[in-house]
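The complex is shown incomplete by one protein chain, all other protein chains being positioned as in the whole.
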Amino acid sequence: MSILINKNTKVLVQGITGRDGSFHTGKMVDYGTNIVAGVSPGKAGQSVHNVPVFNTVADAVAATGADTSVIFIPAPYAADAILEAAEGGIKLVVCISEGVPTLDMVKATAYLKKKGVQLIGANCPGLITPGESMIGILPVDIFKKGNVGLISRSGTLTYLMVSLLSQYDLGQSTCVGIGGDPVAGLYFQELLQLYQDDPQTEAIVLIGEIGGDAEERAAQYIKKHVTKPVVAFIAGQTAPAGKRMGHAGAIISSGSGTAAEKIAAFEAVGVPVARLPIDIPLLIKKALNK
Amino acid sequence: MSILINKNTKVLVQGITGRDGSFHTGKMVDYGTNIVAGVSPGKAGQSVHNVPVFNTVADAVAATGADTSVIFIPAPYAADAILEAAEGGIKLVVCISEGVPTLDMVKATAYLKKKGVQLIGANCPGLITPGESMIGILPVDIFKKGNVGLISRSGTLTYLMVSLLSQYDLGQSTCVGIGGDPVAGLYFQELLQLYQDDPQTEAIVLIGEIGGDAEERAAQYIKKHVTKPVVAFIAGQTAPAGKRMGHAGAIISSGSGTAAEKIAAFEAVGVPVARLPIDIPLLIKKALNK
Amino acid sequence: MKIHEYQARQLFREYGIPVPDDILCYTVEEVEAAAKKMNRMTVVKAQVLVGGRGKAGGVKLARTTEDAVSAAKQILGMDIKGCTVEKVLVADAVDIKKEYYVGLTIDRNTKSVLFMASAEGGVEIEEVAKVNPDAIHKIPIDPDLGMTDFMARKIAFKLFSDIAQVKQAADIFKKLYRIFMDTDASIVEINPLVVTNNDALSAIDGKMNFDDNALYRQAEIEKLNEPTEDEKKEIAAKASGLTYIRLDGNIGCMVNGAGLAMATMDVIKHFGGSPANFLDIGGSSNPQKVIDAMNLLMSDKNVKVIMINIFGGITRCDDVAKGLVTALDQLNVKIPIVIRLSGTNAEEGLKIIKAKNLPTVNSLSEAAQKAISLVN
Partner (left out) sequence: MKIHEYQARQLFREYGIPVPDDILCYTVEEVEAAAKKMNRMTVVKAQVLVGGRGKAGGVKLARTTEDAVSAAKQILGMDIKGCTVEKVLVADAVDIKKEYYVGLTIDRNTKSVLFMASAEGGVEIEEVAKVNPDAIHKIPIDPDLGMTDFMARKIAFKLFSDIAQVKQAADIFKKLYRIFMDTDASIVEINPLVVTNNDALSAIDGKMNFDDNALYRQAEIEKLNEPTEDEKKEIAAKASGLTYIRLDGNIGCMVNGAGLAMATMDVIKHFGGSPANFLDIGGSSNPQKVIDAMNLLMSDKNVKVIMINIFGGITRCDDVAKGLVTALDQLNVKIPIVIRLSGTNAEEGLKIIKAKNLPTVNSLSEAAQKAISLVN
């Protein structure tokens, strides 16, 4: 088992003929991800890495039964692509695009909620169930099948964490990069719940960062609903107030959202917080008595 | 039993201090309708016919537990009042106001759907469960408790029909005036379903008129889902094409929505259609073998 | 409220929808000058607010200025379904490769704005709807989203395959939706939307109707109103709180409530009579309203008898009866009147009426039959 995606997930690539879309489609196909279709308006009938291209999501879903979509569309048009996916019958949307205007995401997430469609991102590296399916831009070589579930607001920091886990022979059930934007799709709480309910997952790594209070809320949720061991890391302990640290969401304002507050919130509910990345695999080993 | 409202329905009047709101609140209170609150911004603390007035729907609901609202607000502000009711926790909204812009109703009905709130109207006379509760502007004297359910797109035509029914000793379970606007709340189909499920209702009178295809759809619904006898009347058999006959919805366009088509649709599914109003009670008597 | 083609074209232009050049003309001389100025093949089109002007000969192609003048002479002053043609549009006659239909209206069932598109343009869409309904794509627009880029493109792909045309069409669709929403329209149509010989899209005919309930917030649109004589009467009636529509018959009707007014007409027809109008006096028993209504009925020379049908609801019949008596005292009504009162306080009302020696009847059927007998 795993969460959200597995080898049966039928994936559609929006923006498949673009530079990034085409490149990463190749990577996903190579990994064995079940890519069934691509969308690029006006390019219907073409194919990219042997994946058939359609003009619209609706056409692609009708022809291939795609249930999940990954978006490689320039930021100004990305939210529209999310809406098209949801309207077209897709059930899980993974938006890789970086720099999507926040108010576009406010509108898009409201529509997805109404339609009962799940979203990962935007501005995220995607997700992977090792050995089954990778959707996004994750470097697949560092992942290893196993029993640790990972949720992260960051990209390369996640890769570092995963490679440390894999080095210590701690494979992963599913790893999800939820993205660093202020308004995003599935977040800690929803994913913690999925991992809690997933029989394969034995422990959970949560990688947060400064800004917002999602980590504080996650801590409260863990206290009430999560019985599996969780360990955490918070990036941005030394970030100055009021500055945007790359991720639009990583801005400390209104005196909340600091790393110190987040760390305190986790430790208060018994979730150990690693001070250095290298501590993560050690804490997991300890939690699993390995 | 009855549908939608009964003696326990807790009613809030929006626009209670206005000329119409105040007048009809008096009528409703006199009938025994359980009017628990009124709303009129800036008039909190006052009372109208001994009904306490609040500034907002939210305040009124919090203080009185009102679950149903009736709106007497000028048309330009009526849709906003519908939204306020839905947002404030009301579960059934009855909008009497006439002349509400159609696009306002498009927006309002979308929101109500999202919130799971039911609407009657706008531009309707309201509804009544005789002997229990009247919400709207219906002339209560003509109604009689009984087993006939009535749904109508019209106002005074309904009164004529009801008085004929009552003259023939055919009392009513609930009578609902759904209003004549192009975009309105509960319509034939939803109400047919409620009457079908209501043990008290033994027969149903459906009063349609020209414009749209709601009657044709109702006929199809009856064929599939309604086992109780239904009799119908269609107003506007002699209306000219393209003209708006008072009700904004009563405009025949695109070659559909004529009375002849509607009558044919009903008769095709075994629903007798009265040619004259006086035929209605006779058809009901026949259907009930009385 | 309806507007003319030339007005719809102007609105389209303001929103950036491509429309061929045109000049509005009221006289043959103006048409001649316009045709000279345009100096290419034109089409001379009658500007009337009724459909079917093409079939009636109100649209003519003109290769030369002489053609245009001759067309204008035929069209100006012509009668189309009761409307006299007072002005024509002299428009650039673009070369047409293919014609399409696009339109927006309100969909009662989905409670949303419905976008309609068809590759069978240039003909009456009502005909297409009857003969080949599947040829019309109908897409309800989610009011929370509006016309998104993807949806405009999705609809465009149903009509076009060339991506350049898809993009042009999607752009037009988005603008058309904005016009609809911005102006509180009830119908917006481009029929036909054409692909020209140089593969560009162009809106060569436009139709727009508006939601009367929203005119209070559409001052610019209301200014475009050019009512016919009958419509002027309807508008004046509206100002007095009356809804009036003139018909062809001879029994003048005065009723409270739209549904009851329609049913009254139906009953008259059922018994072989012919109503002269639809007239809903609404819910008030204000005597002035009754006076205005009587004046309106008597202004129609076809009216041979007046039939009054009032159902007292919240409005009490005795109040209406008082208003009626006051009105009749002030007016010199020379034609027969049939009065039917029922509902709340009908007895008291009938007493007042009878005291004035006015004829009353007991049922709607009886009222209709009596009125019909009085016509002959």
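Each chain carries a letter (A, B and C) given by its place in the written order, and its residues are counted from 1.
Rule of thumb we're sticking to: a contact is a pair of C-beta atoms (placed from the backbone, for glycine too) under 8 Å apart; a residue touches a chain by one contact, two chains touch by 3 or more.
Quantities reported herein were computed from a predicted structural model and do not represent experimental measurements.
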Option touching the unshown chain, where B:D20, B:D67 or B:E87 are the choices: B:E87
Identified contact with the non-displayed chain, of A:G18, A:G38 or A:G236: A:G236
Absent-chain contact - pick from A:V29, A:A62 or A:L160: A:L160
Missing-partner contacts on chain A, residue numbers: 24, 27, 75-76, 99-107, 109-110, 125, 137-139, 141-142, 152-160, 163, 180, 182-184, 207, 209-210, 212-214, 217, 233, 235-240, 243-250, 253-256, 259, 275-278
Residues of chain B in contact with the chain not shown: 41-42, 55-59, 77, 80-81, 83-84, 87, 107, 110-111, 114
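Going forward, only the chains that are shown with their structure count from here on.
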Chain contact graph, described as a line, ring, star, complete graph or other shape: line
Of B-C and A-C, whichever chain pair has more C-beta contact pairs: B-C
Distance between chain centroids, defined by C-alpha means - chain A, chain B (Å): 49
Centroid distance [mean C-alpha coordinates] between chain C and chain B, Å: 27
Geometric centre distance via CA averages, chain C-chain A, whole Å: 55
Residues of chain B touching at least two other chains: none
Numbers and ranges of chain C residues touching at least 2 other chains: 142, 144
